[in-house]
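Right, one structure below, let's go through it.
Shown here: the complex without one of its protein chains, the others still in place.
Here is subunit A:
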Amino acid sequence: MTQSHRIAGGQIDRTKTLRFSFDGLPYQGHPGDTLASALLANGVRLMGRSFKYHRPRGPISAGSEEPNALVELRTGARQEPNTRATVAELFDGLEAKSQNRWPSLRFDAMGINDRLSTFFAAGFYYKTFMWPKSFWEKLYEPIIRRAAGLGSVTREEDPDAYDKGFLHCDLLVIGAGPAGLMAALTAGRAGKRVILADEDFRMGGRLNAETFTVGHATGADWAAATVAELATLPNVRLMTRTTVIGAFDHGIYGAVERVSDHLPTPAKGKPRQILWRIYTHRAILAGGATERPIAFENNDRPGIMLSGALRAYANRWGVKVGERVAVFTNNDDGLRTAKDLQAKGVDVVAVIDSRQAGELLPGIRHLQGAEVIDTTGRLGLKSITVRQANGRSEIIAVDALGLSGGWNPNVNIHSHHRSRPVYDAGITAFVPGRDGPPGLLVAGAAAGQMSTHAALKTGLDAAVAALELSIGPDLPEAEDAPIRITPLWHVAHGKGRAWIDQQNDVTDKDVKLAKQENFTSVEHLKRYTTLGMATDQGKTGNVIGLAIMAELTGRSIPETGTTIYRPPYTPVALGVLAGRSRGKEFRPYRLTPSHHWAREQGAVFVEVGNWLRTQWIPKPGETEWRQSVDREVLATRRSVGICDVTTLGKIDIQGTDAGAFLDRIYANTFSTLPVGKCRYGLMLREDGIVFDDGTTARMGEHEYVMTTTTANAVTVFRHLEFCRQCLWPEMDVQLISTTEAWAQFSVAGPNARKLLEKVVDQDISDAAFPYMAAGNITVCGGLRARLFRISFSGELAYEIAVPTRYGDALLREMLARGAEYDPIVYGTEALGVMRVEKGHVAGGELNGQSTALNMGLGRMVSKKKDSIGMVLSQREGLTDENGYRLVGVKPVDPNAKLTAGSHFLEKGAAPVAANDGGWLTSKVYSPHLGHDIALGYLKAGDKKIGQRMRIVNLLAGLDTEVEIISPHMFDPEGERLRG
């Protein structure tokens, strides 16, 4: 069967043949075809099964409004579900499959749903599957999801790239039909920067589907000539295959360009799609209009489509949808279809015109005042039943039926800022209302200007108005036929179902049920029946549904109103929204200065915030992470270890008010800190909860260096700027983040000083550089550096900082010069072990819910001065003397294991929430002590030191007896760090 339904004419390239398959069968088409036009050319009308009732369906449209002909394209990793066959551009080798059917499209077992339709009316699921409650998630929902559904997605990773781009222009024109082309021509000839975007692969809009003339040419030729002229203008950017998906704030429009969807695979180096962000003060919406069908019983059979689509398939694609065609219309536009098809030699059997009078076309049978009331043909239309003006019924054998219920302006984008469309009785449709997106004008059919002349004129006028031009090009002559329409939404007859929203299988009965149950507002109607949801967003069905609701409630259509639209205009692939931000590029890593050295050593890395830090560095023979970590801890405590702590936030704070500023920022006092000293600081949020901690050093009279946790480096800096600019604008304080400027290493262990003496140029003996000293020094014969004698590990320890580019060299130098002390480099795991042994708080304890009091640091909050969070930290509830306190925990049986997140329970207490005593925040294995240890928040924990409790974790199956101990589990007197 080769293109049995192809007729003469059309904008397809018949010199080339494209081969494609649908459900495994081979077909042929031509460049210029869509998948739908090519299938129709081959006599294939059945393309899918409906969402709920699995009714056999064919396309009803020739554009992006298509609710029915949703197919799966391609195979393997590029398999793509729910693509509208009516906009899928044909390419050689395209493989397409129907969806939502089993075992085949012609015989679908789930078609039984259609027989059981009484049970599946709107609200059925809500009412029926209420009980037993537990059945919903496990039983009902999976079954329903399997039965009602559309295509399937591939489980493979998308092999294509998606991009994002930014464009600026003086005028964005949305839609390249007569109005859009005229607007672009007007602005383009005036030298303005114009972007003309159209979702189609061929510009011209409806002109390509009509036989009208514009000026002395056919509409399609005028469009092609206009596009050719625009293409010569350097100030005009033509974007085909580009859908403007939304109008966002302040003149920003989103658009998706389908760069490679029409190719088997993207060309080398080209993305599949691009998400454009277009900035413009002025835009013209020239998105045209969408025809709507008329609802009657069994109006959803393959072969029944919009009258304008029948015409488009004939005129643009050279395809007759059927051998014997009828048209059912309530307006003059339906007559155009009959006329065009007749001219193409298609057998137009009848025009059923619901109006009592009107134009009669020669050579065509007109049934005026008549209505189609039913149809036959399960897998494709076979006949229609017409109720004539005199009440008699007649069955007419046809295999295609065009429906024309009038045209709805595509107001969508104008509604994106919540402008409500208003009803225009003259065209029986909603047109753009007031208060649309600022700077957006509407022209042509989108504005309810339905004739070609009106489209050209309003397009020109809109461009002149938008850009304040004095004059535009001459207007070519074009048809200016009036709209003659007598509204008919729905043919009331019999007991069968009339489909309104074919995508969601919403029928007139569902609307009646919604009314019966008092879901009469349009918003309720939509949500109760799902009218207007899913990929087509009700482009063909919405207005009919609300017109029926208006009839049922005795209200007018304006009184009933309409729902409004949100972006996107048509469905957008998630891939293009993600763009390049996927996999490792989702969030770029930051590498520490020691990264390259650590990689040479075979280090294991861990993500900490957006940094990649060394977690541990395995030695040959170590098969388990704990072997490496235990060795790193023991080696540090025995001799010396080095850890890259560059990731900690570093902020330079200078100015005559720097000390006073820090007193407000920290809960404790810094103005009294002597020059050349550091101090541990605790920072609260204004609500009294601990925000961050770290050491801050006073490098000079008016100069401090603050360190923050890795996680809060950015937010602390933001907070300091807020305090400086918004709270105390007259303070003389200047801030700069120097996190990236300094490479910083912790050097810890009994031999830390001896190792550092090998690289530091100055005297750093205990007398010259005592515990908590800080200062500017030089290393390796003159390189500027900073030294802080601070300890997180509990050992004699320093942090040494050099300009970042010397970080790698300093590490190698320390290891080489200090080789006699057998230094090791430890990672974040060993760091964690040592800080838990010392009872220092970190991530698990600084959880955004804990106070200084909880951490056992309550006395650090000075009441003698105002500081952020001081007042609210004294709130009732945060000062409960039996509240959570930080404690140390060890198992009574040294071989027992602990798990972070486990809960404290008294011995013998049932593991229920009421008996919960708190939880373990951090747990490590201490190689020094030889057993697990943990930190935790325990209610009244400070009063329970020495007691025995249980640690329970129902998920891990853990129930272990533990002893509550001081959090300072290693060298509690601090003798080592002062050594």
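Note that in this section a residue touches a chain if its C-beta (ideal position, glycine included) is under 8 Å from a C-beta of that chain, and two chains touch if they have at least 3 such contacts; residues count from 1.
Simple rule for what comes next: contacts and distances are computed from a predicted model.
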Omitted chain (choose from "Sarcosine oxidase subunit delta", "FAD binding domain-containing protein", "SoxAX cytochrome complex subunit A" or "Autoinducer 2 import system permease protein LsrD") - UniProt protein name: "Sarcosine oxidase subunit delta"
Residue in contact with the excluded chain [from A:791, A:867 or A:922]: A:867
Full-complex contact with the absent chain, from A:13, A:359, A:559 or A:687: A:687
Selected from A:233, A:475, A:634 or A:660 as touching the chain missing from the view: A:660
Contacting the left-out chain in the complete assembly, out of A:78, A:382 or A:417: A:417
Contact residue for the chain not shown (choose from A:359, A:523 or A:721): A:721
Touch residues of subunit A, complete complex, unshown partner: 248-252, 279, 417, 435, 438, 657, 660, 686-687, 714, 718, 721-722, 725-731, 865-867, 870-872, 874-875
